[in-house]
Every structure is written in structure tokens, then in C-alpha cells.
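Sharing a structure here in C-alpha cells format.
One protein chain omitted, others in place.
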């Protein structure tokens, strides 16, 4: 059967404990079309890419040896620091040279510079898409008690725009686009906040969306409707799933429990095992003409990782299908 | 695994843009057991069949070359004209010689004659089943405003019986049966109207049903219960699916939008991708002993047609299973 | 308790068998604030109103004797004939002088003139709102089989605009507005068709909506969301309810059965006894600042009419509540 | 009809813009049994209560003049500051002398002292129950990204216990109990966190729960099951409601929108107008023998406040019923 | 408002601990129209009624003193013994003279004789309806393991018919009808078994149904559909409710727990507080023309009995409404 033309890639972020050479060999064997390289572990090193002429070429050759393509970089962790209030949790996810002495202003400044370099590295590496997080100055004000000063919320969006506009200028200069993974803890995490965030940067084309439906399902959001509404800003798509397990005792808010705990009200699961309606999402992607990668971001605390990557790939191959080029009544109306 | 003995065919109506030779070759390659030939395009020509001795033999040989069977003809379009009020839409679906000058009475008369010929052609071709539409003198009175004169509704059923009885006499003479595809715009489209229509023709065996569950799901009707209630009139079965997408903004009535429009409240989809409960339907078919074809009528405005035909065939092969011949407690009660 | 300021009226259309004097006396006794007078029976006679100087004054005095207000006229039946294809059903609902010889063009022309007179009569009577139907040239094409020529659908909206624009000119001249009761069989019956119909008349203010949620519930439409989307065109509101009774045997389409038949898939019921979420609707009306009447259109084939009118009034009095004028955290933040 | 013996009170926190004398007069007229006095506005002044011998007596006499009882104080706002990270939002809800210069450590220390005084004031005033918030050092870590150090979560519970234990010692000394309103932004907001928080203070009887089901419904939590599980710590009950409005576009997380915004996924509503299953809750309260007040905390951004208070009171009177004292089959078995 | 003409009575079975004089006084005060007297306690003594000429007259006078009517007797407990296997549980519910020495055959014989006397007593007392249970020889075979011999099931229905036919002969002779309360543990407890049981006694008019919807809701049965299907055998109606509380831990089967235990999966509740759809039931009763009593059988282990009886009466008065005598479009079609 002819498949939809969309390549299926693996986002390497959750596999950063494996050397990229090793992971690439496995992904090829499993049948992936390519990788979305994470900018951590040894998968894609932004600093070397912008300073060492040969680095990008070497990474590309490594991928080609395994017959794998690459259409996007994942720069989630450094992006998070650009407009978050900084605390000790960031130390664990940032490169040492970005964290430095941990002073908040310095961390944010260095993170912003690294994001500019990421655009430059992407261009040099030959991809036009960088996915990532933005952080948020206001996420911690989620539940308005003590009552929010909603002027502060508005200022939060402005701070986001101030912090990211110079970065996006570099993206524009390099011909690269940024795709925010709409996600709790980021400046945008649902329909309302995505509208506001897009407006805050003047709907400039440099700033779009990496649509990941696993962050929508537990919010009771419809990822297919999201794709339709923000059709011109869907730059990249993650295939990731989550599942609600609500029985009147488990809260949808998470109970300050880690992922994988039995008492959580929702959790991430391997694609096809959760609440995401992928068929509707893929139909919506067909409708808006999305032709980019379907990038599996695999995370399931109850399933073996290697089994899951293959299971997820088989699921996507089975569920994604090509759009129609025909109007049916036309066939019915033909007559000899 | 042993399969149920029911052959899986493709209804060719939505493929009339392809020459039958071409379509037959594809269907064989995809693994179909046979075709339900549409009486339009070049798939099955009723006029030639009744006038040209060699025509039926040639079609049969063509099918045999591709190792395909045929158990039914699809004569939906001409049948529609038998008791519809005629307007310009019919011109697009009727052969030129049936349409003629478009005078309503003449169109209906010629359509009725052609349906008689269809019975004759079927007999000559060696099939005993013709599926199709009947049209309806009263469909346009669906929503009773301005308030219906319900005597007019009753007269509509009588007109249907008057128009079809002479046709059914020819069917009886030829040993062929007609299967109405219960469907909105026809004289019968649900449980109530099927009961009334069957009564209107005196429950004569020549007039039965081509059960197509895709027309039931969006009416919130239970196709399995329909098969049980009308067990002795289920002469043929279409495998077609439809899906409701009701979000409080989309109407179940269709909004005068074409199939495939995003804002519709329901649409046809490839079998297994919609709301039809095929497992329940197939269990009901097992229960009533239906042994005829499962004929895939493929229509999905969001999926590539060739991909879809194969996907649908795989779905039917996977979902249809043979009935049990065993009472289980019997096995439990055996003892050495 | 202080109530919302919205008056509760009874639409007199379903009580046209009672003389208006009699009905007014009952409504006063039951506690209604006023009547929405139907332009049939002896309730409100448009012809006399435009020809007889004293008529409007007499009707007003009759209402005042019973301490009843009137904020709108209901001209549904004549309006229906303006752009419907005309058949025998219209004879039963039209005044003899509009029906005349029943020739379709003549009926439509006379109906259009009477609608202009209705605007004039309303102005003379002292109300600025006329509710009614428009009819539809394309309703009978609801289910696209034989396949619609969708150009014909577009032309249907244009015909509607052509037929109604001269009428609306008179409305503008008289300072009166028309409220289409969005309803199956009319040019607009859901979100999509309402958008198209409003656009067809250039969103001119003379043409708005009489929101009746009973026509939405069986279409699975959200009346509150409708009020929000079309906020600036909600000119009048009917309080009427309907109930789905779907058990897999009853179709949502109605089975060509009259209202009140047990086998229907849905039916009208007394307000509060059906599927309409009136609390959400009233909250939406509060939100958009709707201050007009809540006009009970009472129809329930399973309940005594007089019991029902009183039950419905009690339901509205109980369910409609005044909007808030306070932000709560403000109170919490105050401190001595 | 005999009612359950539970008094119905109004929590005065959302009415602090009204002088207590005025509010008391209204509540008496509306039929309340008493007030849960908020420790802000001029409703109950903790500082005066502990310093001015006559103050408590004067407040009590004021209530008695209006034939109102008082069984609990509400000290939510100051309590919040005891273990929250302090920011500008606290300034708006704290008395000036608690806020002082806004230095976080100082604010927390002064808030803790005021809570001790609140216990003393309650004892002097003659009530044994103080309701309120605790604040939380870890609420902002709700969604674990950047990934939480879960040791920090554990330390958060310890900090809470360290901050509140000296306060609870005073409560014990005064014979007064504290009821945490389990609520997002507090140390406990669901089943899991309530278990952990109760354990953190060694399940000492001084620390219990003010059960408010409006904070449970949007978390998909079952308030009746909560009452059963924590039966021995249900010290007080708020009657407050909330409603989910999830349509695939609105997020359950709130979208950083203020209460009352149309695009929120849930909001507070007047009791009986939302998702809380009060019948199940009241049956559970009967089962555990809860005999304290049902205290209406009224907040609904879409309803007039005075209308709502009366509507809520009528709802509680209608819904709360006395427990059974009879086993039914016993009656059936009696025989002459 | 005019009410439906159906009287509302209280079934006295669960109040047998109160002397009838006392209970009658209360019911009058609460507003009941009459009583359905239980044949136990001192409420109605069958033995005295058939032997003592003055007894029936005295009971009738007692009721008339309290302005209460009586349209039916409840003879559930003795009826149960007619075709049950007898064990120690029956001793607790039977009069001593029926139980005798407890020998099963003797108990069944004496119970059958008492049921004949009950028909005679009813006739003498002036009522034509006796409600009750039948018992069942096969109820304990509910779950077919060890696998049932289904011939034994058939024989069970025959035994029922043999045991009850002589009793029904006496009913016929007295002009009295028996209404089986369709109920688990009886020969009929759902649609299927009611059909079989009615057939077993040849659908003789002496044997009909006392429809009690509380026994249907936990079986997922539709009481309104039951009323429609068995319209000509609905002789009497109980108003009783039940509620499912299924959370994946509680079984629908009851767990061998007594009514009122928290861990049960369903329980009886006061009318209007459970899963029974009384509006649909009352509409169905209107449709079939049922004009007999609505007899409240009150049982709710979580609510005070006296509160509940009044709450139930108010609920019935509020929910029951008169049927319509009008076709609505008729009114619309009238025109001056």
C-alpha cells in the first residue's frame, strides 16, 4: 500500500543515555526514516556545530551511513531557561556553561544566546526547523490564588516576547523556524494561551508550533481541532500519547507525584495506548496539508523502551494514511 | 485460520472512472474474492446484456481471467428515478437514454423499464441479486413543516408499491431478487419506514434489503438489531462506515455541505474508521445465517482510495469470523 | 428574590384555537408578563392593522386590561411562503387571500407583500420586533442524493437574499427588525447555515435571529455557544424544549412520523423536560446582555396544555436568574 | 418536614465589602441559621478580639440580635502566608501589619503569630473551629518540568509541618481545631496530598479538614469518597459548587484566565448549578455522623449575589435530609 | 394547576411497626390520597376479613375518617411462599399459622390457600386489585453454574403455573386481579421472564403486573419501555427508586451485603434520588392510559423515613402531569 509521504522519525531526547551511533543503528534496524536530534547527550552539540566546520558534516555522514534523514533539531532544555524564573531544577537540565554560577539573569542571557546559536547550527546542518520550549514567567501563577493581578499575566506575555524576539530575528536571518512544543510550564499550553502567545510576537512566521498531542489529552483538549485552528503555524508534529485514569480518587492535577506513580490521575503512554485520537489528528494533518515528519517522542513508564519504540513505529505506519484526491460523487456521476 | 465462508467483494460504483479490466486486475492483486458490478461506467451495461448474446459471457470471462466472482449487480442510479420527483440532479446520474427530454413522467417510466431489464440481465449473467435504490415520492417531506398531511405520507408508500410491483413481477419471473439499500432519500431509511415499505409490497420475497450500516450510524440506529429484526429480508450486505463528529457546533443534519467538508456533523469513512460496530453486525449475520457477500462500498473523502480499498479488505478479513458450532458447557460436562 | 429583568411571555401560535380575549385572561391569571402575538387566528390581524386606524389601539387596550405587555409579533406562517417551493401543505397554513389560486409565484409574491405589511403593522402597534420563518428554496436538498449541484445550494442563498431584501428595506424604514427562527426547513437551521444566511444579506441589522433552542437539541447543537457566536443578532428568544429518545431503533431523522408518535427519535417537550440546557443558555444570554423577552412556545404532545403552560412559566421563573455585577476576589482582597 | 440537624451558615468572606451589621440583617431575613465569620473586612477582627475584652461579646450580641449562630471562623488569607513563597499577590490579601515591609521571612513569621492569635480569639469568642488555608512551599512545582527533585517535594511537606506545628500547639492549648480547606495552592489539594499532609503532622487531632467540594469537582475527585476516607478529620463543610465546560477547546487547567472568563474550562457556580453531587456528599456526611454546619461559600461570576445566596439556601434546605434510623426488612418481618 | 387524575398512595408494608390508625393520621396530614394496605402488621388481616363480617367495614371507616382511599392490597409475603423452595428465611416473613411446622409442602399449600382468601377479602373490602410476589422454583439457578439443565428452567415456569392457576381461578370468581411485582427472586424479574411467565398462565387477565421501577434500574432495564410492551397488563404502579454506585470496586450483584451497606454496588433510595427516569415512565403511563394509583413504596437506608415519605409525595406531585388532548399543528393551521 502507498503510505502518506510523511517521514516517521524518533525524537532522541529520551535516549540521550545512548551514544548517537548506537541509537542510529537501532533506529535503522527498526525501520525509522530518520531522527529528530536532541541538542543534549552526544546527539547534537550546538557549540561544536557553530565552531567546528567539520562537525555538522560528520553528524550528517553518521546519519547517512544508517540511511536516516533529519528534518529538525530538539532544543527543549536550553529554551526552557530563556524566560523561566530560574531555580535548582534548571541546573539538572542545563549544560554546565549555560548554568554557570546559577544567577538567574545570567542563566537566561546565556540560554538566549545558545538558542541563537541553535538557529545558526541548524542552518549549517541543513535543517530549517528547531523545536523546543520557551519557558514562562507566569506558569507558577496557574491557579489564581492568592488572586492574580491579571496585569502581571499580560506582562508575562510581553516578557516572553521581549526575550524571544531577538532570538527569532536570528532564526529569520538563518532561514530557520522555531516550533514551540505547546506544553504546561511553557508560555503556551492550550488554545487560549497559544492565541495570546502568537499575538504577543505579532504572529511572525519565525514562531510556530511543534504539536504534541500528549500534552492536550489530559487537559481535555482536541488536538485535531488545534491543528485546524492553527493550521498555518503547525511546523512539526510529535507522536506521543497520554492516558487519564480518573476514578474519583486520582486528581487530574498530578498530586505532586512523579510520572509512573500508580496514584497519578494521568500519565504518558506509548502512542496508541492512551486517550489521543490519532486518527482524527492525522485526518486534520491531511486536511491542512502538513507534509513534515511524524516524530515519535517515546515515554511510557510501564513499557520496555525498545519494545515501545517499535510498537509505536508500527502504530504510526498503521494509522497514518494518505489523503484522498477524489470527490466520490464524481465517480458515481460518470456514465457511458 | 479458517475464515467465515462469506466472500468479500468490492462494489465498483465509486470506481466507475476506471475501466473494468483495470479495476478487476487491481482487485485481484489486492486479494478480493469478487466484484459487485455497478450498472454504470463500463462495468455492467444492462442494455447490451439484454440485447447482445455474447456480452454477459464476455464480462464473466473477464472476471474469471482475474479469478473474481460476482454475486450481485448494483443498479442504484436508475432505481432512484423510479419514484422520485425528478429534477436536474437526476440528469447527472442517469444514462442519456433514460433521461431523454427530462419530462418527469417519461423519466420514471423509462427507469422502471430499465429496472425490469436489469432483472433480465442479471438472470442472463447468472446472478440472482440486484441491489439498488427505489427513490421516494415523500422524502422531501422529512421534517413536517409546513405541517404534513400524513395522508400524503401514506399515499407515498402506495405510489412506491404501484411503481415497483410491475418491476418485482419481472424479478420473480427471472428468479432474481431486489435488495433496497435502506438509505435516506429512499422509501425506507430506518426501522419504521422499512417495516412500512415491506408491508406496502405485501412482504413479497422479491423485495428485500441490501443492508448498508453506514446509513444507520449517523441516524443513531443499531445495524445489528436491524439484521435480527429483518432477518428473512437481508439479501446482501455492504461494508461501509460513517463517523459522527458532533461538538455542539456541527449539526447531525449536514448543513447543506458536501461530503468531505470539515464543518459537517458526520461523514463517510473507510470501514473500521467510524462508528459502525462491525463486530456486532457480523455476530448478528452469523446468528441469522447470512452466507452472502460482504461487499465493501468504499468512500472516504479523507483517505487515498487505493490505500483505503486494501485497508478495508484487511479490516474485513480481520473482523469477520465463523460462527460457533459448540455449546461450551457440553465440553465442560464430559468426563472420563 | 430579585429576578432577571427579562419579561416572560407566551407565544400564542399554538393557542390560536382560543380567542385572544380568553387566552389573555388565562395568561394573566397564570402570571405571564405578556404575549408574543401570532399573526393568525384572531390574535393579530396584519391586514386590519394597516388599514384600520383603531385596530392596533384596540388590541393594545385588550392587553392592558389584562396587564400584559407585548414586545414582538410572530409571523411564522406567511414568512415561510416567501421563498419555499409552494405545495399543498402551504394552503393549510396560509390565509386564503395569500394562497389565492395557489400558483407558486403568486403565493410567494403575496406573502412577501404581507411581510412588508407586517413591519408596518408592528410599527403602528408599537413593537420593534417581528419573528418568523423565511422558507427555503433548498431545504429539500438536505441529503445530497442524487448528488447536489452545490452551485444550486449557493444560488439558494442568493434567492433567499433577493426575496427578502426588499422586505427588509421596509423593516428598516419602519424601524422594525426581523428575527428568523433558526429551524429545519428554513434557510438557516444551524451554525453553518446561519453564518451563510447572515452573509447573504450582508449582515444587515434588519435581519437577526429568534433563538429557539428546541430546534438545536436534536441536531446535537449547543444553543449557548450559538448565543455567544451570534451575540449581536440575538433579537428574541423562544423557550421551547425537545428530547432525544435514541435506542438504536428510533432514527434522529423522524421516520416520516408525526410529532407525538411513540417511535420517533426525538420530539418537542415542555421546557425543562428535555435535552436543552437552559441554565447554560440563560448564562450565555446574561453574558451577551440580552434583555428581551423569554417567550415560551409551548408544545408537548404528551402533556396537558394548560398544565404545561403553567409548569413552563414556573420553570423559567426558577431557572432564569440575574447576572452578577461583582468580581469576587475583590471582596476577598478588601481588608480593614 | 423534620430537617437534618445541621445548621446552614453563610461564609462571609465574599461579602466583606458589606458591614457585618448589614450582612447579618440580610442573612436573617433570608433564613440562614448563622454565619461563618471571615477574619477580614469588619467581620471578625482577630487583633481586637485578643486585646479588647468587650469585642467578642459585642460581636456575639450583634449576631444574637439577628438570631444568628456562629460555629466557625474563616482565616483563609493570613493562613495562606504561613508557608507560601511570598510575592506581590500576598500584599493584596494581607492586613497591612502582617505584610509590613513585605520581606518573605517576616511576613511568614507574622502570619504564623496571627494564626495563633486566631485560635485564642476563637476560644474567647466561643467557637472551637477555625477554617483556613496553609499555603504551600511546593505548589509551584505542580507540573514536574523542569523535572522535580522529588526530595524537594518531601522537604516541602516537612517545612509545612515545621511552620504549622507551633501554631497547632496553641490550638490544642485553646481547645480549638484547625480545618484546612483542601484546595489547589495549599499543601493538600486531593486524596494523595491530604494523606501526606495529615501524616506530616502526625495525624494530630488539632489539624483537620474543611471539606469544600468545589475544589474537587474540576479535579475529577469524588467528594463523598473523600468524606468517607477522612471521616475522622472532617471538621467543617463548605457548600460551594463548580462546573466543567470542556468542549475540546477549553483546558481544565484554566488558561491563566480569571474566574468568570468565557473561555475557561471550569468555573465556580452557585450550589446546585454545577458538577458537585451534593446528594452523595450529604449521604456520606450522614454516614460518618457529621453534625456541624453546612456553610455556603457563595461565588458565581454569572449570577447576582443576593439572588444566589437565597437560591443556595433553598437548595441546601431542599437537598440535605436526615439519616435513617430504621432497617427496612425489619418492618417487613413484623407480623401480627 | 390541574393534576393528572391518578391518586397517590403509600404502600404500608415498610410501616408495619406503626398501628394503622397512627399511620393513617400521618398520611392524611402529609397529603396522601390513600393507602395500599399491606396484609401484615395490623394493617389488613385477611383471616379476619373473610371470617368477621364487620372487619372490612371497620377498616374502611377508619380510612374514611382520615379521608383516605384504598385501591389495592399488598400481599407480598405470603405470595412469596407459594412456589419458593422454603427455608428458614420464610419463617421470618410468614404469619405463624402459615409457617406452621415449616414443612415445605405444607407451607406452600397453606400460603396458596391464604392467597385465595386474599382475593375473597379484597372483594369483600371493595378493592379489585391485589399486589404481591409469586416466589420462584428456579431463582437460585440464576447464574448457570454448575451448568443448568434448561429443561429444569422450563419446568420451573410450569410449576409456577400449576401452583397459581387454582388461586387465579378464585381471583376470577371474585372479580379481583393479581399484580405480580416483577422483582428478582420472583418467577418474573425482567422483560424476558415476564413474557415467559405471562405465557405460562395463558395470558389470562387475572394475572398482571404491579410495575415497580426500582427493580429495573439496577438491572439496566427501561421501565417506560416495559410499560409500553406490557400495556394491557399494567394493573398497578409502585413509585420506588434505586441507585447504582459503580466505581469498579462495587459489584452490581450485591456482594452478599445487606441493603444500606456502603460497599454495595446499588441500593434503594427515596423516589427522585436514584436512577429511575420517572418522567419517561409517567409519559409512558399517560400513553397507555393508566389511571390507577401511583403507590409510593418508600425505602431508603440513608434518609429519615418520615422526611422521605413527604419528600417522595412532593416529588410525585411535581413530576406526574396530565396527558395532552391536543394536536399542535392543528392550532397552527387555524386561520381567520
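Letters A, B, C, D and E mark the chains in the order given here, with residues in each chain numbered from 1 onward.
Everything that follows uses one rule, which is that a contact is a pair of C-beta atoms (placed from the backbone, for glycine too) under 8 Å apart; a residue touches a chain by one contact, two chains touch by 3 or more.
Quantities reported herein were computed from a predicted structural model and do not represent experimental measurements.
Of A:79, A:265 or A:308, it is A:308 that touches the chain left out of the display. Mapped onto subunit B, contacts with the missing chain fall at residues 1-4, 222, 225, 228, 279, 283, 286-287, 321-336. Interface residues of subunit C with the unshown chain, by the touch rule above, are 247-248. Summarising the interface, subunit E meets the missing chain with residues 77, 80, 84, 88-90, 92-93, 138-150, 152-153, 156, 183-185, 189-193, 218-222, 225, 246-259, 263, 265.
One rule holds for everything that comes next: only the chains that are shown with their structure count from here on.
Looking at A-E and C-D, the interface holding more C-beta pairs in contact is that of C-D. Work out the mean CA point of subunit A and of subunit C, and you get 49 Å between them.
As a whole-number value, the distance joining the C-alpha centres of subunit C and subunit E reads 46 Å.
Shown for subunit E are the residues that touch two or more other chains, namely 247, 329, 332-333.
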